[in-house]
Structures are given as structure tokens and as C-alpha cells.
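The complex appears here minus one protein chain, its other protein chains still in place.
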Amino acid sequence: MSNPDSNINGSTRPKLQGVPAALACVADYERLAAEFVDHPIFEYLQGGSGNEQSLRDNLRVFDECYVQNRLLADVSQGGTHTTLLQHRLRHPILLAPVAYQRLAHPEGELEAARGADALEAGWVTSTLSSCSLEDIAAQHQGMRWFQLYFQPQRAHTLDLVRRAQAAGYSAIVVTLDATVQASSRRAQRAGFAFPKGVSAVNLQGYAAPPQVALTPEQSVILQGAMAEAPTWQDLEWLLDNTDLPVLVKGVQRVADAERLLRLGVQGLVASNHGGRALDGMPAPLRVLPQLRQALGKQVPILLDSGIRSGYDVFKALALGADAVLIGRPFLYGLAVAGALGVAHVLRLLRDELELCMALAGTPTVADIGPDSVFRLD
Amino acid sequence: MSNPDSNINGSTRPKLQGVPAALACVADYERLAAEFVDHPIFEYLQGGSGNEQSLRDNLRVFDECYVQNRLLADVSQGGTHTTLLQHRLRHPILLAPVAYQRLAHPEGELEAARGADALEAGWVTSTLSSCSLEDIAAQHQGMRWFQLYFQPQRAHTLDLVRRAQAAGYSAIVVTLDATVQASSRRAQRAGFAFPKGVSAVNLQGYAAPPQVALTPEQSVILQGAMAEAPTWQDLEWLLDNTDLPVLVKGVQRVADAERLLRLGVQGLVASNHGGRALDGMPAPLRVLPQLRQALGKQVPILLDSGIRSGYDVFKALALGADAVLIGRPFLYGLAVAGALGVAHVLRLLRDELELCMALAGTPTVADIGPDSVFRLD
Amino acid sequence: MSNPDSNINGSTRPKLQGVPAALACVADYERLAAEFVDHPIFEYLQGGSGNEQSLRDNLRVFDECYVQNRLLADVSQGGTHTTLLQHRLRHPILLAPVAYQRLAHPEGELEAARGADALEAGWVTSTLSSCSLEDIAAQHQGMRWFQLYFQPQRAHTLDLVRRAQAAGYSAIVVTLDATVQASSRRAQRAGFAFPKGVSAVNLQGYAAPPQVALTPEQSVILQGAMAEAPTWQDLEWLLDNTDLPVLVKGVQRVADAERLLRLGVQGLVASNHGGRALDGMPAPLRVLPQLRQALGKQVPILLDSGIRSGYDVFKALALGADAVLIGRPFLYGLAVAGALGVAHVLRLLRDELELCMALAGTPTVADIGPDSVFRLD
Partner (left out) sequence: MSNPDSNINGSTRPKLQGVPAALACVADYERLAAEFVDHPIFEYLQGGSGNEQSLRDNLRVFDECYVQNRLLADVSQGGTHTTLLQHRLRHPILLAPVAYQRLAHPEGELEAARGADALEAGWVTSTLSSCSLEDIAAQHQGMRWFQLYFQPQRAHTLDLVRRAQAAGYSAIVVTLDATVQASSRRAQRAGFAFPKGVSAVNLQGYAAPPQVALTPEQSVILQGAMAEAPTWQDLEWLLDNTDLPVLVKGVQRVADAERLLRLGVQGLVASNHGGRALDGMPAPLRVLPQLRQALGKQVPILLDSGIRSGYDVFKALALGADAVLIGRPFLYGLAVAGALGVAHVLRLLRDELELCMALAGTPTVADIGPDSVFRLD
């Protein structure tokens, strides 16, 4: 593959000599990442859809949530270990299925998966990964899932699922909140375009669906882009055609969640797609407590969107999540220092989570609960 | 008419070579518009009355309103079409009756109406239009309404209504929230004055009312400017003297709305006049739910003031509006690129609305309801 | 008196050639005033006590209060006239008893009173005026009151009251919320000191009380400055020794207000002393509704602190005030243009109030009520 000292556009990357001590948190990596990728790409990574209301809310919501400590707890037997769909995990921080990771680093998902593997973090490969799902699988020993976007042809969808299973992915995460995707205004203004060589390689073999001409009365979105969007029937079909556990990503509404579970979905990801899908959706932390309350303790619920520190992880767990997924944070690490950067970001988050658990007096993930957060009257 | 490459003051306008890709939203047009009109005029367009509390509230309120998605809905038969006073509309975005549009472009309302027509947007001509209501009508094939300010003499008021009807306007929108208008402080500071040649041409034939001398105890506002302000009797008279449907613009109070409907008014526009009338009035989105709840589902209620994106349109529809009117957004387009700019702004808004509908799982305007927004506890 | 073209420090004042059109509101005068007085004096005028929490709250509270309009009301017989303690007033805007007005203009209170007189505004002379109460009285024909600080010796207090009565002041406003006054931090930092020639001339004939030495255990505030602070007994004594109506300024607590009224006090001023007394007191607009509700409709309640526009006046009236007092706003006018500036500021406020009344559909002061404001749920 390309020279790791060049970025995806061929210009010379700044070189990082080891991890500087000043990289003390994700925000530090974010600042530095801006120097390691071309500006339009950085804007693409950072941007949110529409007015970026959801993007802002994802960060603000954690600042509105307070933690409460418990004194003198014995945490010496504690740890961040947890179990998810029968997998024992070292910690509840997974890497979200971010598309096109070669935008951030020449080795893209391969490098990111190596970093995740080093820190024993669960991994989710995107349908839109810029390295093949099989190559990525070879870089990661732990729990790895495959994120699925429904394809225009069911045969292609099923082919993806079977390839994933063959490559050792142990669950399918169907993303349902981003059936149409538009570039953020930031990315548009910065003139973002996909660099040559960054593409959805998993889909290369699948012929594009026939273009249908729209009448003037029809919408390029509703009749165009959404023509192939999945429906409840498609999801049921999928559940009938795989024995892998299926989770659904992008759930915020209790009624949707309940219907999904009745159909056989085995877990949910509360998410607003990192503020990149339907702008205006609240931060998932706002809906998490009601999801957990409605669905009971047994259903795996993950949360992504807005996690920037181990403190955020703690709050998500306290309000009902079993685990979280991070997106931009590991991309910053990937952009700055490849697998090492990804691993370091994960380590910072895990250390912050452990510090939080130690000081909050909650030795294990199971001890972190609604009682661990403080609510203003 | 004047050279379209000169602005209303005769200085040379910057030329726009096509629509730049960086124009991705209304805010982009707003930034650019500042370069296309003289500063005092821009300040006049932008300013709000008094302390601009209402102006700020109009924007903030949309940021406080969250959207909630519905998964896996089939939107392939959907669209933005809607019906208003028996008119089938392509989408629920109308152009508000902004006065004196030649401030923004030499061809003023003519050019704006062409842009509206191209995007099949409903149009409302202002009593204070700077092109004649008849000329404007000739530029727009779709649903067009006439906005009426009561004139000092009933004969003139009636003449306006009859001219509008003759010119094919299909409804009268009586504005009742701006019986006195004052320049904004911004406009005053910038030294705004109406350029030569921009005037209320519809009123040219009507003699001014006789000036009445005020005693020192009297108020130039209450006894002066308001002397000719309409009362309930005037509105009843109007309703008795036209067979066009009459809507009232500027309604926020339920009791007012109920009384208007009892008298025969056929629709309402919840509005604070874009923050240009009574400063301190809340954003109409704040009062919309209670208006809708009190008046039931059948009464047409439109909303203006603060719409800057298709997301805002979606939220207004969700909280009870049948359609919205935009003011400043199309003026920005008009200032930057004439009819093309107006059409592009409308297209951006419609596309954002369609995107929002697709991702929210609400295929038609009728599907967008209170359930589509998320409320913090 | 001194040359009106020199400021109190003798340096040359900038000259204002008429009132510029750009002076469209109080905020414009505020900006300009900074150029017309020396910086330390401006800081003294602007500053609030302590952390300036109250100073900020005074402004913020008006921005949190919304107005609601009433359509089609006939306001042609309306006006801002009101009645206060049997005085018919042209409008409900009084000038607060600001001390040492020669800081802002060489002619100080004399000039300010002339401006108030020109706009028929009620006037209140401060005990700490920098011109004599008798000289001031000669400049103002309308309703004028005298603001009283209790003096260390009752004889002096009574002498002030009798002089005020002899000079035609028709009520006494006892200020009770500022028994100790300290320079604001801003003023301290700017090195503010009273210029030579600016002093409390009303008190010149009264001998200072004997200095009492404090023990180390005692406090320069509680045993020092507060040694002569009035108590309930002093207030009762005052009420027994004057037949002028007595109002009390600085009231926020309902229990205090009720006790004052039982003793014979005839009116109240809800105030936090413009943020210059006890920092941390809420804006009086926050307590006004409960004061009005507890005391009923008949008791005159005025409000000061934070009024910067006619919109603010309207809101204060709506929430229960019979009238308002302005402080800094008229000082800005006084600093910029003497009596003319004071008159212009008053005119701007009255015009804004009339505009607000016209658009809100409340023709008279009596029509402005709780129904005129809109409350968020």
C-alpha cells in the first residue's frame, strides 16, 4: 500500500516522533489531527448534517449530566470488564463503524483495527470501509461485528452478510438512521471530494441498480435516494436469512425499539449517527434512560455519538448503556499516529473510565447505575 | 427597468457567475448577500425592532426543538405536496409579503416572483411592493395571495382588494401586527434611507389622508400613526366586502384567533413579523401548539419568522403549521442572484425538508406531527 | 457655575452639535457617554457592587420576559398618562434619585431636572445630590419627590424632610437597601475618586457624628458604618414626624412590604439599587409579581433597576408596577448633551412605550396587565 508518510492525497504528512506527553485527552488529539489531514478531509470528518444542532447537543448533554461519588468502596477487585452478546470484553468501549477510514490514514481500517486489537477493544467494520472486510478481519483478534447497509439488491445484502460471517464477524449491526447521506455544509464549503483510491471496496463486485428516471413531480430524495431504503419487510427478511445476531443502530424511539425486539433483533445502538444523519435528533443520552426503562435490563443497548472521554463513558453506562462506540476520537488518533494513536486514544479513555470508577466507588461496570449520576431537581 | 448589473443606488453590483458550490444553505446566502447590497440596505433587511429580542428568539426557538426519527418507514410514495385553501401545492414553503423588494434587486418583486414560480412556491404580494401588484401577478403562475394593509380611506382599501382579485390573487392576507412601523436601530445607525425610485407603487393613486394637528397632550403614535389603524369593525367591513378568502397575519393569542374565525376569517399566520413589529413577542413557534390545539385540525395555520432551513420547516409542520412563509432567506437569494438565487434558496429548503422527511420516516406532510418532535422532560 | 464645555475635572468636553440621528436608543447614549466623561467616572457610573451578579440580572430578566399582542384594539383614545399619589403624570417614567449628578455634567441635577421638566417626567432628588435640593426644585415644575437617607442625628434627618417640604417636594422616598455603600471593583480599579467640588451639598450644615473607636473584635462595617443605620423604630419616628407621604425604596420581600404598609408607608419601590447595593439580590422584576399579588391593586409600587427601553417599561407595568424609575439611562443623556440629552432619552423611552402599547393593543397604562406578557410553560 501507499507510503505511510504520505497522506491520501500524496502530500507529505507531518511525522510524529512517539506520542507527545502533551496528548492528554481526546481534545488534544483533535487539535493535532487538524494538522495531519488535509483541510477538506478534516472538515468532512468534523462536520455534522444540517445546522449541526445534533452535533452540538451530543457534546452538551454530557456537560449537563453530573456524577455522584460513593465513599470508601473497596474497588480492589474491580475492573472494566463486561460481557456483550456472550463475549467477555476487557472494557465497554468499541470502535464505531466509521466509513472510509483511509481518509484519515493511508492504511485506513487495517491500521485502526490493529490499534483496537492492541487495546482489546471491540471492532465494527463498516459496509463502506475503504479496506475489504476480509483484510480488516485479519488485523483484529477480538470481538468484531459487521455494520450493514441494505443494498439495492437483496442478493448483494446477503452476500455481504455471508462474507462477514465467513470472515469471523460475530454479529451484524444494521444501520437504519442514515438511509440518505449528504455532505455536511462544512465539507461542501471546504470543497471536500473523495480522494482517488478511497472507495467502498466491499461493494466493488456489485452492479449498481438501474437508474430510474424521475418525473418532475418526483423527489430526488424520496423517490430517488430513498427508493432502495429498507423497510420492516426487509429487516424481517434479513432476520430470516442469517443466524448471526442482529443489532440495529440509530434507534431513539421506544416504540421502534420494542417492535425491533419483537422481531428478533438482539440489541440496539442508541445513536444520532454522530450528528451526521437527521439533524435535530437529540443526543442519544437524552433518550437512553427511557429506552432502558422500557426494555428492561437484559437487552443489550449501546450508545454512540458524543463520547469524548472516559467520563462520558461512565455517564452513558450509568444512564443505561452496556457499552459505547467511539467514532471521531479514534479517527483523530488514527490520523495522528496510526495504530499507535488509536491504541493511545483507547488507553486514555479506559484510564479515564477506571479513574472515574475508582473515585465514584463503583468497582465494576455492573455497579455503575442511575445512582451514580446526580440530577438537578 | 434599470440595468440589472447596477444596484438600486446605481453603483456596480458584483456579478455572480453561476451559483457557487459553496452556497449550501441559507446562511451561506446571508453572508454573501452582505456583499451584494449597500450596507445601509443590508442593515435595513437584517434589523429587527427595538432590542431585537424577538429577532433572536425566532432563531433560538428552532434550536431548542428536537426531532425524532421513525425507523424503516416506506417513504417511496411520499412527497412534500400539500393543500392550502383548495390549492394543491408542490411544497409548503411560501414567499412572505416582504415590502420594497427592489431594495435587494433592481427588478425587485418581479424577479423574486419568477424565482418562486420556477420552484412552484406560493407567493404573497405586499401592499408595499415596489413593483405593481398587476406586474408581479404576470410573473407567477401558481397560487398567489395579496397582503393587505388597511388604508386610511376604505375606498382605497377596497380598491386594492378589487385590483388584487382582478389580477388573479386568490386570497387576501391582512397584516394586523404592524400598524406602526419604525426603522430598526441598526438601520437608523447605518443611515438607511429609501433610495430614489423605491416606493409603494400600488398606493400611488391614493391621496394621502388629511394631516391632523396633534395637541401637545397627544401622542404622535397613539393619536398620530395609529389614528387610521384598523379595528374589529374595519375587519368585519372587509369581510363583508370581498368574496376572496381572508387570512390574518400576526396572530399569537388564542382568544384573538377564535374571534377572527368566528367572524369568517379562513386562515391565520402565526408570526411576529420577522421580529420587525412588536419587539418582545415570542417566536411564533412557541405559541403554535396552543393555537393548533385550540383551533382544531381544519383551520389553515401558517407560520413565518425565523425559518432558515428545511429542518425549521419540518419543526413548524410538526408543531401544527400547514405551511410556512420565508422572508429574509429569499431576499438573500434575490440580492445575490435574482430569480435564480430565489429559486436556489427554495430548492435548498425543499431538499432539506425532503431529507428531513426521509430520515424522520414521515413520507408526507400529513405524517409530520407532534410525534415527530422530541421534548425534553 | 463652571463652564459647561469643561467637564468636572476641568478637561475639555467633546461638544455635541445637536442630537445625532444615530442616537436611536439608550444603548447608543451609553456608548457615547463613555467619551463624554473621564474613564474613572464612567466606571463609577457603570459599576455594580461585588460580582455584579445583580447588575447582570437586571438586564437579563427583561430578555426573559415576552410580550403578547392583542389585535385590532382601538387605541386612538389612549395615552401613557397615569396617576401616582394623586398626581396626574404624562407618563410613568420617573428619574431616580441618582447621587452626585455633577459627575456626569457640570450643572448636574439642575440640568437633569430641566430635562425631566421638559418631558414632564416625575423627579426625585437624592439626599446626596451635588446641587442643593432647593436649587433643583426651582428647575422642575412637575411632581417631584425627595429621596431620604437617614442621618446620624434625627434632627438632621428631620431638617432635610422639612427643607424638602418647604421646597415643594410632595413625597419622601426613604432608601433602605443601601445603608453601607462601597465603591464597585471597577471604580476601584479605575482609580475613581470624587472630583473636587462634587459633594453632598445638602448635608453641608450638619456636623458629622462623633467618631467612635472600634475594638479589634468589632467590625468597621457592622459596628462602624452600620452604627447609624435606621431601624424600624427610626422609620416609625419618621412617619410620626412628617405629613408628607412616605415611600420606601429597596423592598423585595413580601413580609417587609406588608409590615411597611401597616406602619403607614404609602408606596414601595421594588429595586436592587441598580445592582449597586447588596450584590446577589435578584432583579426586582423577578419579585414584582409576588409583591403585587400580596399587596393588592391599590398600593403604589414602582420599579427601578435595569430599565433601558420603553419595552422594559411596558414589561414592568405588565407585571405589576405603577411606574418605573430610570437611573443610568438619563445619566448617559446628561453626560452627552445635558438637559437636551436627558429630555431626548426620556422621549425615546416614552416613544418606545407608546409604540409598544400601540402594537400590543393596550391603549392605556391601565390596560397593560399580566395578560400582556407571555410566559413559557
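By letter and in written order, the chains are A, B and C; residue numbering begins at 1 in each of them.
Definition applied: contacts are C-beta pairs under 8 Å (C-beta built on N, C-alpha and C of every residue); 3 or more make two chains touch, one makes a residue touch a chain.
Here the structure is a predicted model, which means the values were calculated and not measured.
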Only these shown chains touch the missing one, namely A, C
Using the definition of touch stated at the top, determine which of C:87, C:163 or C:185 touches the missing chain. C:185
Based on the whole complex, identify which of A:134, A:258 or A:354 touches the chain you can't see. A:354
Touch list for subunit C against the chain that is not drawn: 50-51, 53, 57, 176-180, 182, 185, 188-189, 191, 217-223, 225-227, 229-232, 234-235, 248, 250-253, 256, 260, 277-282, 286-287
Could you list which residues of subunit A touch the chain missing from the display? 21-22, 24-25, 27-28, 63, 65-76, 78-80, 90, 308-309, 311, 314-315, 351-352, 354-360, 363, 374, 376
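Assume only the chains that are shown with their structure count from here on.
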Work out which chains are contact partners of both subunit A and subunit B. none
Interface residue identity across copies subunit B, subunit C - same or different by half: different
What is the distance in Å between the mean C-alpha positions of subunit B and subunit C? 42
Could you please state the distance in Å, as a whole number, between where the Cα atoms of subunit A are centred and where those of subunit C are centred? 59
